[in-house]
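One protein chain is absent from this view; the other protein chains keep their places.
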Amino acid sequence: MKPFEYKFSDKLDEILHILSQSGTDAKILAGGTDLLIELRRKPKVYPGVIVDISFVNELKGIFEDNNHITIKPLSTHTKIFKSDIIRKKAYLLSEATSQIGSLQIRNRGTVGGNIMNAAACADTVPPLIALNAEITLRSQNSVRSFKLNDFFIKPYKTKANPDEVLTEIKINCLPKDAKSTFIKLGRRNALSISRLSVAAVLQQDEDGKIIDARIVPGAAFPTWQRVVEAEQMLIGEKPGIELFRAAGAKVSEVMISYTGRRWSTEYKEPVIAALVRRALERCSI
Amino acid sequence: MEQDKYKIIGKPEKRVDVLGKVTGKAKFADDYNVKHQLYGKVLRAKYPHARILKIDTSKAKNLPGVEAVLTADDIPGSKVFGIVVQNQSILAFDKVRYLGDGLAIVAAKTKEIAEEALELIEVEYEVLPVVTDPEEAIMPDAPKIHGDNNIFVHHKVRKGDIEKGFQEADYIIERKFKTQFIEHSYLEPEAILAEPAEHGGVRIIGSVQNLFSSRRSVAAALNLPLNKVQIIQSTLGGSFGGKDEVMTAMCCRAALLAIKTGKPVKMVNTREESMLESYKRHPYTMYYKWGIKSDGSITAMEIKIYADGGAYASMSPYVTWRSVVQATGPYYCENVKTDVITVYTNNNYTGAMRGFGSPQVNFAIESMIDIIAEKVGKDPLEIRLQNGFEKGAITATGQKLEHNVSLKEVLLKAAKEIDFQNKWREYKSQSDAPIKRGIGIACSYRGVSLGAEGTDAAGTIVSVQTDGSVIVSSGITDMGQGAQTQMCQIAAEVLGITMDRIVFLNTNTSRVPDSGPTVASRGTIMGGYAAKRAAETVRSTLMSVASEMTGYDVEVLDLKDNYLIDKDSGERLASFSELAAQCFKKGRPMFGFGWYKSPPTSWHEENGYGNAYFTFVYGTNIAEVEVDTETGKVNVINFVSAHDLGRAINKQTVLGQFYGGVAMGLGYGLLEEFEIEDGIPKQLNFDEYLLPTAKDIPNIKAIIVENEDAAGPFGAKSIGEPTNEIAAPAIINAIYNATGKRIYELPANLERVLLGHKLTRKGERGSVQKEKEELIIESCKIK
Partner (left out) sequence: MKKVNEIMNKVKIKTTINNRSYKLDVLPNQTLLNFLREELGLTGTKCGCEIGECGACTVLINGEAVNSCLVLVPQINGKEVLTVEGLSDGEQLHPLQKSFIEHGAVHCGFCTPGLLMTAKSLLDENPDPTEEEIRNAIAGNLCRCTGYIQVVEAVKNAAGEY
């Protein structure tokens, strides 16, 4: 590893101050599961300052408040996976975090890091978007909020400024009668990068009609988004295999309208449709 | 009865090297450090094929902290090495032939300085056209890698009359199969520490599999006699055939730096360096054409195989020779014509890897036999039982099998264990659910040890100390498979002592005889036999001393549980320690050396026949899978592995070989692929090169079959490689049973299973590269 200046604090204010002084030369270190790999690769643009936020306790924790859940960004995947609040009220996020990498990675990697690194295969992002996540970024002089689905520009590129720290992720609790799931397709059963994934939420009324539907594919679109076209097809309908099949096909169609036909489309086109159908089936049982 | 026959043989004795391995005290190569050591690094090629016009090291030499920057010009002796063909450069001097070629080496005070120095070395290249496909490499106008012909090995087998065989056939079935490069993926990357020695030579300790061949190359490169080059094996973190030539190159380079600087030099590959430079398992393109009768018997086999040897010859001549011998599988056929052609390309060179030329052909053979079964309406077990070898069978190379041919025994035992035939029938006609089950079988026969490849002999030393403790050492090495333990068990059995009395000395080229390479699953049969003889030598001395000591006849004495006993009464007459002390006092030798040379084999290279191996082993694997027909994901949910290994010296290490072999075969079948595009490897670390994890391996039912073979110690033959050579075809056959779609190219990854072909991103984004149509020809002859 090439040399850099290492700065840390256990207070957010001090971190923000350090960042305000460091300019574009600084990189934030949280869980380290992405950053240390990057540093080892000796990138051309090598950070001069590493700002370690991993000791900042105010950036840790998962709290429930009034139908909302606040997830602090330094929550590790393990913490999220083990959280009762998440399991009960944002189940698909629990499912997603349980499948990330390995135990060792889940023990270190943080949800904040997953968001800020913005890899196309980031497994927490589709569930968070399905949960209508809002995030808060702070710098020394500003506080900005984004809907998570508006935050990404392209893979590995977000709207965050170098002096900003992600301080909060806020999601809506899922209604009691809503069902959710996250399906991940990897090449092997652990230590796997999502080839494709789907986050889905369905809510039915007493007659069984779908009143809320959310579908967010992962590793499929240039940036993550809910596939409103497919969601709309479901609203007001009763669950059924043909309906879900059609919704899956719609997601495929929308995906191709964004990406065009590429080398991988031949595979992704049928598979994302099948995964969406399965996700919806799981949410309606 | 059987259980009581031996005290130590067959028992799950713990590994002799295990304590250090669970406490962190075991010293692997990178764990050795000495004061003032320098760090060596290698500058590797920028292009997969280019002429070297100039290497300027002056800037690198001037970097503070750098103690030496060397190129091929600094090698005093032989600049090339090779076990069969001497054409692999220690440091490239005329051309670079693949991206892993080294051009210059640096020794510096720290790793960081060494790496910085590499960036200061300036190389002028003349870029040459690249050839990466073996079938293109044989074209007249293809770029030449060495000399003027890229074909460097052509092995043949000829039996009967192939024309006549096809005429007799009712059906002719032709298929094309392809396999991929795979990486050994020993968890421990290559590492060594080389120190200048007192006598002007060099002492090397490191992760070397085949110490003697590496030593020969170091001696030749440095113009030293063999006795001044000492190579000591550190605890080896896996090898699987992989720590041979790549380690030889590292040994030569580090030794050169150590001699030039007069200081110890440490060299450690990162995983990326390891994957970039190290050799791989050969990819094969295999054309199989079989003539069959409508009853399922095989009248002719015509087989043509192109093996990608990559940039250097390495073990290719031997690897592909095993392929040519075993290419027909254990099936009767009167008329055989097999050609295996190996060519140079600008890919990573290919060499020894667990299986050694068999996993590739077994994939083709075991797919073909299933294909013909379906053609004639038989099930996969029936067709194998119908065509499979029995005692007295004549193989494709004309060899009569005189030992216990247990092919049918292993087939039937494995099939029974998992209820193969019923499941196979049931899965063939299952409902239309997206997740389908399938079951597949594969079997093989395998020649034991080196066979007619070369000299096959090994030595082991058993040395009893004056206190009755024992040191065993051998030219056969341990990579983690447990060879040390097996040899110690054999010595313990012969000497009537317990395992805790024995220490195994890590192999040191200056202290044990050159025993050839520890390859070809020959560790137990060769090293073990030598251990038996060495221990017997010591035993006979001890017994004669015992007789003098007690006044009893030798015939009534025995050694048991660390005591000298009266055979009849079981009375303990003296402890083993007392006996040892007495032996020393009487000035008798307590040192036994055992040498074992394998029974004779023969090979007629021109006419393609011979008694290729002195004995064979037989195995069967059955895989049960779940195929997600909507995503292409395959999960192996059940597995049976049955092998006749002669005798298990240590049941526990044998089981370990069964399990590990299957796991590696599963990776070969489903996950692993080292892709090289235009000479540039795409997977250089374990994020992209996918090994099976604990969640990918099913429970494996191991069936140990023991038909003792006179050729091995206590009847033992071999097990390391057999376990690895048929898992992939069993899985592929299971996928077919589930889906009705046959995979002709490994690995059966998501795309191949779903789409029937591989997807490759090539060139411009958006362009789709499909693999060429597979060759599938079936003809029904009208008579």
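Order as written gives the chain letters A and B; numbering starts at 1 within each chain.
In this section, a residue touches a chain if its C-beta (ideal position, glycine included) is under 8 Å from a C-beta of that chain, and two chains touch if they have at least 3 such contacts.
Nothing here was measured: the structure is a model prediction, and the numbers come from that model.
> For a quick check of understanding: of A:1, A:228 or A:241, which residue touches the chain that isn't displayed?
Missing-chain contact among the listed residues: A:1.
> Which listed residue (B:543, B:637 or B:697) would be found touching the missing chain in the intact complex?
Candidates B:543, B:637 or B:697; residue touching the omitted chain: B:697.
> Can you work out which residue in A:67, A:104, A:142 or A:161 touches the chain that's missing from view?
Only one of A:67, A:104, A:142 or A:161 touches the chain omitted from view, namely A:104.
> Check the options B:78, B:185 or B:449 and report the residue that touches the missing chain.
B:185
> Out of A:12, A:85 or A:190, which is the one that touches the chain we can't see?
That would be A:190, which touches the missing chain.
> Touching the missing chain, which residues of subunit A?
1-6, 8, 29, 31-33, 36-37, 40, 48, 50, 52, 54-55, 78, 101-105, 107-108, 189-191
> Tell me which stretches of subunit B touch the chain missing from the display.
12, 14-15, 17-28, 30-31, 184-189, 235-240, 270-271, 479-482, 652-653, 655-656, 658-664, 685-687, 691, 693-695, 697, 699-700
Assume only the chains that are shown with their structure count from here on.
> From the C-alpha centre of subunit A to that of subunit B, how far is it in Å?
43
> Mind pulling up the subunit B residues that touch subunit A in the complex?
Its residues touching subunit A are 434, 630-633, 635, 671, 687, 690, 692-696, 749-751, 754-755, 759-762, 765-769.
> Spell out the part of subunit A that touches subunit B in their complex, as residue ranges.
102, 185, 187-191, 193, 195, 260-267, 270-271, 274-275, 278
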